[in-house]
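Heads up, one of the protein chains got dropped from this complex, but the rest are sitting where they should.
Just so it is clear, A and B label the chains in written order, and each chain counts residues from 1 on its own.
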Amino acid sequence: MRHLSRRIGFYLVALWASVTLNFLIPRLTPGNPAGSMMARLHGRVSPQSLHALEIAFGITHDPLWSQYLQYLNNLLHGDLGISITYYPTPVAAVIAQEIPWTLMLVGVSLVISFVLGTLLGVLVAWRRNSTLDSLFSPLFTFFSAIPYFWLALILLYILGYLLNWFPINGGYDTTTTVPELSPDFIWSAFQHGILPAFTIVISSIAGWLLGMRNAMITTLSEDYVLMAEAKGLSQRRIMFAYAARNAILPNITSFALSLGFVVSGALLTEIVFSYPGIGYALYQAVENLDYALLQGLFLIIAIAVLGANFLADLIYVALDPRVRLERN
Amino acid sequence: MTSIRPGEDSTATTNKLLEINNISVDYYAASGTVHALNDVSISLERGKILGLAGESGSGKSTLAYAITRLLHPPAVITGGEVLYYPRSSGGREQQRTPRRAITRVPTRPDTTPAPTDAESAGDGNQRGRERSGYQAQNSPGDITEPVDILQLTAAQLRTFRWSELAIVFQSAMNALNPVLNIGAQITDVLRTHRPSMGADSRRQRALELLRLVGIAPDRIRSYPHELSGGMRQRAIIAIALALAPELIIMDEPTTALDVVVQREILELVRALCREFGMALIFITHDLSLLLEIADEIAIMYAGRIVETATNQELLRQPRHPYSYGLLNSFPSLHGPRRKMTGIPGSPPDLRAVPAGCAFHPRCPMAFEACSRSIPMLRASTAETPEQLVACHLYDPRFNSGEIPTSEDFAAKYEANFEAMIGKRRE
Partner (left out) sequence: MSIPSFEVNLPSSETSEFSSQVHRLRDMWRLVTLNRKVAFGLGILVFFVLVAIFGPIILTKDPNAFSPDILSPPSATHWLGTTQTGQDVFLQVVVGTRVSLLLGFITGLVATIISVVVGLAGGYFGGVIDDVLSMVTNVFLVLPGLPLAIVLAAFLPYKGPLTIGFVTVITGWSWGARVLRSQTLSMRSREFVEASKASGESSMRIIFFEILPNEIAIVAAELLGTIIYAILAETGLEYLGLGDVTTVSWGTMFYWAGNNDAILLGAWWWILPPGLCIAVLGAGLAFINFGIDEIANPRLRKEPGPKVDKISKTREVAA
């Protein structure tokens, strides 16, 4: 419990850091990029929204700490400003609309990638001196270096454009269905999601696979694995309950650490496929210099990644009895 | 009672449990081949305790792992056989029948093994065999058809493991799975080898075992890191006892513990062996422990056995100069004052073992035959034919002089020591 409460404390600090970074970035960067944008909005939005935006961008002349408090206050009320790209929709609404797509895509891809990568890593480590290992390890090392968006482009080109197996953009077919819980929509969404998911899985799986392989190899030379063998336990039990169960621990840690990286890659993938998620919104925001949207997106992404990290921590504690006691 | 010379007809004595014949193990390293074991042969009887002593690199652990087929590449068994004499008469499959539960019930005099529907650990429907303390060693009717452990198939090996032969590793902390509690580490053996046992009886057995080794029952759900060093070692012993094996191999079980705990564990081991008639191979570099606990002691050097003797014989008259050196390298509480000389030099690099007898560069008794031919393990003297030694001093073909006594050893060691001190002063 002690360990967990320390972690929670840490995430709160990280959360505070993200929020504060968000607050400080517009103020620290030279020039006043948001100013011109504000000028455009003048007279077209309510004074409160305008004021909130001023706070967000640091354009007011209130003292810094006052701005900060107002900013925090706005955040707590869910006010992230008005988006230019999707004017006059508030940023919060834009994000709310797009986040389910990203959560679905990234969530599913991550789970598939991690589970598959870990299992394959176990397999490859078990058959260590076989052709499987000599084939897979270099192959996946290569995969781990492929830039996400390039792979996305290639897949898009070959499987989407050339072979026409999959749709080449969007989250669903806008001409035939609308977002609702109908089989048509679900099928369409599924079809549109395959390529992006495939991209994310291929790009990220190498990390887990190789990480698990290396962890397994180190674990397999431990004495307790030798003892399990001496006990005459079945191969399956040794592999899973003794070796993999221990080897997965560092893998979970590295999973948590690389979440940010994978999420970034997923965002780029969305951009390539024009998938209606956060990534695409990010792209739009950059194109249009929609600062409010940019800031809001960053915050949401940071919160999501922190949340996922915390989840990974929970899983780690559940799996490793040694951390449940107080750390000395 | 003591070891049988290799090659002798072994079916006469039914008490034999294990017969290791001419085992050789090589390690392939990038810098050369290491001959970790050279033509090692030794036997063990049921219920007896065999001690394996030697310095690091003598091959004692390698021998233990070779017997249990736990050696992994780059270690390779290059020859030999390990004959195991199972108890049952009907072949290997019947080894699955559970023996009498391990409880603190006094041994019974009747020793006839009759197939009865004996209960075992609450499991009433299995055919069980009575096994009553160590007197069962003398039970007649044991048809000993030995099995070569090295030739067992994978499936046979898995069945054989732990139910016949268990091994206690040196570092209990490393040998216990950190993510499973010790109860689970006991019951998974039960689940694998006694599939008919229910969860409840498994738990009962686990509690029994913990009680046996002196661990409080509420610790059954403790994780290894929550136990002290001594408790972990006890837990490992409990796991080893789970299937009431015939033979337990202990590899330096007390090295990592402080002397008080060491003593407790030794007493525990001795009591358990006595009570359940288990044979034990006790591996250590600490000869003093073996003198106390072992029935028979084998001393290893550079991958060969250089002497085997009962503990009394060894104490009374060590035959091999190395044995003498080992025995006299720790001070005794009684007896006359003498100079502590130790054995000069250090064990050889196994990639480049000296020609002839591997010990000769360090041996104060060495003569020219020693660097020419490797001595074989044979009876030392006519009076003590069962104390075997691998030394040319006892071979009339090479040594026409007297057979050395302890005083001769002492004198030679001291003289050697003085010579070295003198040389150093120059």
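Just so we're on the same page, contacts are C-beta pairs under 8 Å (C-beta built on N, C-alpha and C of every residue); 3 or more make two chains touch, one makes a residue touch a chain.
Everything quoted here is computed from the prediction, not taken from an experiment.
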**Message:** Touch as defined at the start, partner being the missing chain; which of A:L153, A:I194 or A:V323 qualifies?
**Reply:** A:L153
**Item:** Touching the absent chain when the full complex is considered, from B:L326, B:C370 or B:C391
**Value:** B:L326
**Request:** Decide which residue listed in A:A14, A:L72 or A:L132 touches the omitted chain of the complex.
**Result:** A:A14
**Fill in**
Given B:R69, B:R194, B:R219 or B:R319, the correct residue touching the omitted chain is B:R69
**Fill in**
Missing-chain contacts on chain A, rising order, are 10-11, 13-14, 17-18, 21-22, 25-26, 29-31, 33, 129, 137-138, 141-142, 144-151, 153-154, 156-157, 161, 168, 210, 214, 217-218, 221, 229, 235, 257, 259-261, 263-265, 267-268, 271-272, 282-283, 285-287, 289, 291, 294-295, 297-298, 301-302, 305-306, 309
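Just so it is clear, only the chains that are shown with their structure count from here on.
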**Complete:** Distance in whole angstrom between the CA centres of chain A and chain B is 56
**Request:** Provide the residue numbers of chain A that touch chain B in the complex, in ascending order.
**Result:** 222-224, 226-234, 237, 241-242, 245-246, 319-322, 325
**Fill in**
Residue set of chain B touching chain A in the complex reads 68, 70, 157-163, 166-167, 169, 171, 174-181, 188-189, 192-193, 223, 225-226, 239
